[in-house]
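All protein chains of the complex are present and in place, except for one that has been dropped.
Letters A, B, C, D and E mark the chains as written, and numbering starts fresh at 1 in each.
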Amino acid sequence: MSGHDYDTGRMNLPFVGISTFGKRPYVEDWSAIDADIAILGAPFDGGTQFRPGARFGPRAVREASTLFSFGHGGAYDHEDDVTYLPSDVRIVDIGDADIIHTDTAQSHANIASGVRAILDAGALPVVIGGDHSINIPCIDAFEGRGDIHILQIDAHLDFVDERHGVRNGHGNPMRRAAEKPYVTGLTQVGIRNVSSTAKDGYDAARAMGADIVSVRQTRAMGTEALAARIPKGARVYITLDIDGFCPSIAPGTGTPSHGGFLYYEVLELLQTVAKAHEIVGIDLVEVAPAYDAGDTTSVLAAQVLLNLLGFIMHARRG
Amino acid sequence: MSGHDYDTGRMNLPFVGISTFGKRPYVEDWSAIDADIAILGAPFDGGTQFRPGARFGPRAVREASTLFSFGHGGAYDHEDDVTYLPSDVRIVDIGDADIIHTDTAQSHANIASGVRAILDAGALPVVIGGDHSINIPCIDAFEGRGDIHILQIDAHLDFVDERHGVRNGHGNPMRRAAEKPYVTGLTQVGIRNVSSTAKDGYDAARAMGADIVSVRQTRAMGTEALAARIPKGARVYITLDIDGFCPSIAPGTGTPSHGGFLYYEVLELLQTVAKAHEIVGIDLVEVAPAYDAGDTTSVLAAQVLLNLLGFIMHARRG
Amino acid sequence: MSGHDYDTGRMNLPFVGISTFGKRPYVEDWSAIDADIAILGAPFDGGTQFRPGARFGPRAVREASTLFSFGHGGAYDHEDDVTYLPSDVRIVDIGDADIIHTDTAQSHANIASGVRAILDAGALPVVIGGDHSINIPCIDAFEGRGDIHILQIDAHLDFVDERHGVRNGHGNPMRRAAEKPYVTGLTQVGIRNVSSTAKDGYDAARAMGADIVSVRQTRAMGTEALAARIPKGARVYITLDIDGFCPSIAPGTGTPSHGGFLYYEVLELLQTVAKAHEIVGIDLVEVAPAYDAGDTTSVLAAQVLLNLLGFIMHARRG
Amino acid sequence: MSGHDYDTGRMNLPFVGISTFGKRPYVEDWSAIDADIAILGAPFDGGTQFRPGARFGPRAVREASTLFSFGHGGAYDHEDDVTYLPSDVRIVDIGDADIIHTDTAQSHANIASGVRAILDAGALPVVIGGDHSINIPCIDAFEGRGDIHILQIDAHLDFVDERHGVRNGHGNPMRRAAEKPYVTGLTQVGIRNVSSTAKDGYDAARAMGADIVSVRQTRAMGTEALAARIPKGARVYITLDIDGFCPSIAPGTGTPSHGGFLYYEVLELLQTVAKAHEIVGIDLVEVAPAYDAGDTTSVLAAQVLLNLLGFIMHARRG
Amino acid sequence: MSGHDYDTGRMNLPFVGISTFGKRPYVEDWSAIDADIAILGAPFDGGTQFRPGARFGPRAVREASTLFSFGHGGAYDHEDDVTYLPSDVRIVDIGDADIIHTDTAQSHANIASGVRAILDAGALPVVIGGDHSINIPCIDAFEGRGDIHILQIDAHLDFVDERHGVRNGHGNPMRRAAEKPYVTGLTQVGIRNVSSTAKDGYDAARAMGADIVSVRQTRAMGTEALAARIPKGARVYITLDIDGFCPSIAPGTGTPSHGGFLYYEVLELLQTVAKAHEIVGIDLVEVAPAYDAGDTTSVLAAQVLLNLLGFIMHARRG
Partner (left out) sequence: MSGHDYDTGRMNLPFVGISTFGKRPYVEDWSAIDADIAILGAPFDGGTQFRPGARFGPRAVREASTLFSFGHGGAYDHEDDVTYLPSDVRIVDIGDADIIHTDTAQSHANIASGVRAILDAGALPVVIGGDHSINIPCIDAFEGRGDIHILQIDAHLDFVDERHGVRNGHGNPMRRAAEKPYVTGLTQVGIRNVSSTAKDGYDAARAMGADIVSVRQTRAMGTEALAARIPKGARVYITLDIDGFCPSIAPGTGTPSHGGFLYYEVLELLQTVAKAHEIVGIDLVEVAPAYDAGDTTSVLAAQVLLNLLGFIMHARRG
């Protein structure tokens, strides 16, 4: 955000200013998005099966993102010797989809509208949840826009078809995605331990085109080999459940599961995929600030997202 | 819970043992309730408009209730010189209603089933929420069982008719109750500051038989005068939103509002009403442990509930 | 914030959307303020003598203010039967003054610039701290704009002249204010217990025109009598240190002091003063979220501020 | 603590320096106590029946006491127009009694040794617990030193004789004290709600000379009348359980009980008693920092203690 | 827990229902245990040398265990392609041993009674502490039931013989165990950094048959080699101190020590040992919820225990 009259510039430290994502401009009018990347909050947590609170995820990730906003013209990474997200990368924050409490269907519909608005504007949609059910409307919004492959990083398979009539909770999104004709496959990474998906869910996932890889299997094969399992040329949608990470760095989530990924494992996978594939959409879900003492989880989410966006734009312009 | 073989008795300190309400017996079979009072958990928080987490209210209140469970044959109160809840008062904990995430209607229906099971058994239903929307199925369960008057203690009027199609969230229960032919009136106490109910909601409430009293108005008139506003002979259902209390003693709730009641104000109102009226049902809602550092809110809920049950049983046997 | 294309309206629940104060419009250009009231954040806490963290006060108070933002056309208060802050009251949030770490003078200067911009626009400045030292530049900004009387609500006198060269920390602001020729007097309310001001500071304060009143003295005389001690016709600047309140409702502050005010005591004093005097400026300081488990302190700050603004605008239009 | 070579004085703000009580000198050699007042920590919590953690009470209260240590030559109170604890009042901190885990008897014996050392030195012993069982060795140390009357401020009667062989837990101290021939009576104030003492304990207490007064009874009679119930001329030992206070200002304790005292109620009772009686010993117990988000409980303990010591020394010198 | 009348089945999400371990049946009568595995809580923390609070470990681990209780007929692990703990594995929760505060000996005796009751019933005892001293009565209960080898996973050696008369605190259990004629050896894994055991304790341990291995030594040799150091054919008792893990995933403990094990290191060691040896008893100790922001430690404890029980039963039925 630009200067005031008292000075020709701003120090604009991370603790100063309104918390939009990365302190980027807020665009309230969804018909006026003009950007490379647009951030949408999806503060819905009605789909959770244990601890709720992910509805405050968008606010927490936005606030944490300011930690990395020192007002330089980009983010210099000395390991890559690259300045990511230079000032001509246009990122906007379009606020949150409207959530209608007690009404999952309408809340999801509103999220889908936001994603469609971003796609219609030709920008990359980046959706911050909210629980993982918000992936359902995100994927819905891609209907009629070409085939996509889903890369899921998560502790849980989220492949339940239906239980007691529930088809759109946070245990269902990958099943819903797999049913779409334009979803050509899924790579499900980090999956471990018991969850709401029972054995028949795993069988169904594999039958419907899923490639399921655990944390230990990922480590055994390495990042490159894992990335190579995504079909060449696939347009990739990334859905990142923060509980894919180890609870040591991501305690602030509803259903933590020990044995998850450490930071560089995910970062390097994302960097590799961003180089090799067109990334068409992103959601990051399940950050629940009420359980995030010290805010390390929201810092993790912001750090991963900002780096991933840097990798994507660097690859595009490469 | 009775003795083990290593001893003829138990010390059974508050931190020892499975956390049922008051360490009373757990009755899993809802067709076999044989008790004066039955506790039901209603861990639904899909109706919240700000901070969720009340789904963990039943567990927190149960655990806090153990603080007051020293294994005496009753609870001696030196101010009243009465031993409340002597050992022949039969309290059981029937566990929780089943919550179906993403499905408000079915979750509510399951809560109503639990309350009906208690009523069918001739026991007093005491429902621990969950958000205030769980009052809706509680009141539903009273259909066909005679007229009731509702005493609500709350910061918020909760009298919204419908917004964006929402009729069963935590801003709607008193409106839903007022619509019932067997709800003959409402006394709404503690109401203050802005909330989801706008001016037209207040007008409608008054038109539908509500008596709305703020905290300051209550203080000005006194407990006796307030209690006297409840029609003589009315069978009273008490719905106690923990945010009716001051946030100083009830911080662990979704929508705290400063200026609420202190402890004795509510305690004495409940004691007065319990003496003067038949109490036919109780719910206590909106305890959200994730915001309750030090657990003082759940301790408050447990302390109020146990005292209220003591007052009711003492009055019945008086 | 107005509607999106998916609907003709918004539910816009408190947990949804970018956290500006009261979800009011953000005005980045300080030369384009066109409003009745303008909110400025002053996230400076370099003046603290115990626990820092008030730099995150503006963000916390903004986020808490959303709890009271249900999208009605105003805030209906059933006790007063008034709808405060109707939709034609124009409130804007102009973001934060730029803080230069390690440099108290420049940080203060930037805050003064913001207040001057608001005053130049003819709007009421409402500054959210930050520690109490930010009152110094706020009062500086009133130079040349007529006489003012200061009403301070605080646990501490803040009347230290100089210690070890420090003249602009959070123990000094009232002394600095009293030195201004255009500050005609001070009413210092809530003062209690030991603090950084020693006995000679009290003597100096009284000599320089201060009226010092403790919490118990306030209670003994009553709100009306206290308000009457402010000179008739005085244009009043209100500086509200959150530690003027009891730590039971304001634990999230740097230097809590037991024995403070309860909610209605302050609310009614503010309402009385707002009716009787022109209020020319406001600051609310020392909310430190790191110590505010459950967020009750920031909720208190937001609730008091929104009510005070309602009282002021109601009186102006009365 | 005195100056360093870099300056002739110190600012010595509350967050600076080693945390002894009030930043007073630490005296390690218990045979060399030369002071008016000596502080002893008694970090034993093996007597708790619910939440432990009071073993960290001494450290927390010491650290909180620094908040009120601004290095003035005393603490000026503008309400009383008195500077309490002027620099010639000699307070020392003699550290903690040695606690032997798993061994209540030896831990208690070590505490008694510390109190005896203070009494032998002619200083006023001020013991910071630990749980309330540490009152037992404190009272033991008074054997052979003349009659005393005990003023207890507490939520709980603590008058259990023996349960399952337990005679020295935190539910027993007042019974143990009442058994001493040199304890001539007890005034037990703030007692309320259910606790480990059953009805027969109340009966026994009264039979053994206890005067039991609840919070509401105290309010009804007033501070003066309550203080007058302590026999004239009695040498008074004060035992202050922090849970005598309302959980709103004292959440950080093991067994919180709602309905407790507010700040001034206790402060004024202590001031009145300190004027009318010789105070011969003090313990303050049950501060458990693990449950004290925001540190308001330890601040309360430090604030009450420092004021009480001021009242006592002022009365002595009066 | 089985169905209610409103439905033929339950969704029974993790946040719903009474918190027994894994939501398994509660068996109050210790003479009526009929199960493969029986869970006993041992909420004693009187043996701690730093932060207490492990008395709430049993409740916290039970509640965390519900996160993994989705009501499937077993827990499917896609990495092993095994459904562990199918519905015919009978697990019961027998509640807690009775703790007598201030009395270590009697508290320990009550724990031993519980373990004997489980062993007499032919079930596998799984004891949740409490501090590590509760291992002492656990091992006592094995007297006369054949030789056992102890596998300890821990940061600390816990091999102090006696200090100041203390022989049964949480620094002593392995010494006490080594003294038993039926304890044929110890494998002590994860031991690191300074603790209450001094050099002479290490010497004594080795002299009494202990094999001491640090975290780095474990990593250097690998899981298989480590497991091979346990004598072939040994019947193994596993004692798992949660502080054997890295504080990053186990902050909620009394004496955290950096440099501990990560999740899979322990899991794989347990899996290997469960395959190669008969496991005759388990205790998991030192989970202290008051220090466990985000509940990741209790989730870890529950996750490890449930997996270990699965490995054991799978091996038995192999």
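Please note the rule applied: contacts are C-beta pairs under 8 Å (C-beta built on N, C-alpha and C of every residue); 3 or more make two chains touch, one makes a residue touch a chain.
Everything numeric in this text was worked out from a predicted model, so none of it was measured.
In terms of the touch definition stated at the top, the absent chain reaches A, C, D, E within the entire complex.
For the chain missing from the display, the contacting residue among C:Asn12, C:Thr83, C:Ser113 or C:Ser133 is C:Ser133, taking the whole complex into account. Touch with the hidden chain on the side of chain A covers residues 9, 11, 13-15, 67-68, 70, 72, 75-79, 83, 246, 248-249, 263-264, 267, 293-296, 299-300, 303-304, 306-307.
For chain D, the residues in touch with the chain missing from this view are 1-2, 4-7, 10-13, 15-20, 26, 28, 30-31, 41, 43, 55-56, 59, 62-63, 93, 95-101, 109-110, 113-114, 117. Counting over the whole complex, chain E has residues 49-51, 157, 163-164, 166, 191-196, 198-199, 202, 212, 214, 216-217, 246-249, 251-252, 255-259, 291-294 touching the chain that is not drawn.
We adopt the following convention: only the chains that are shown with their structure count from here on.
Common neighbours of chain B and chain C, listed by label, are A, D. The two sequence copies chain D and chain E touch through a face in which the numbers common to both exceed half of the numbers used overall. The centroid of the Cα atoms in chain A and the matching centroid in chain B are 40 Å apart.
Of all residues in chain A, those that touch two or more other chains are 49, 51, 55-56, 100-101, 164, 166, 291.
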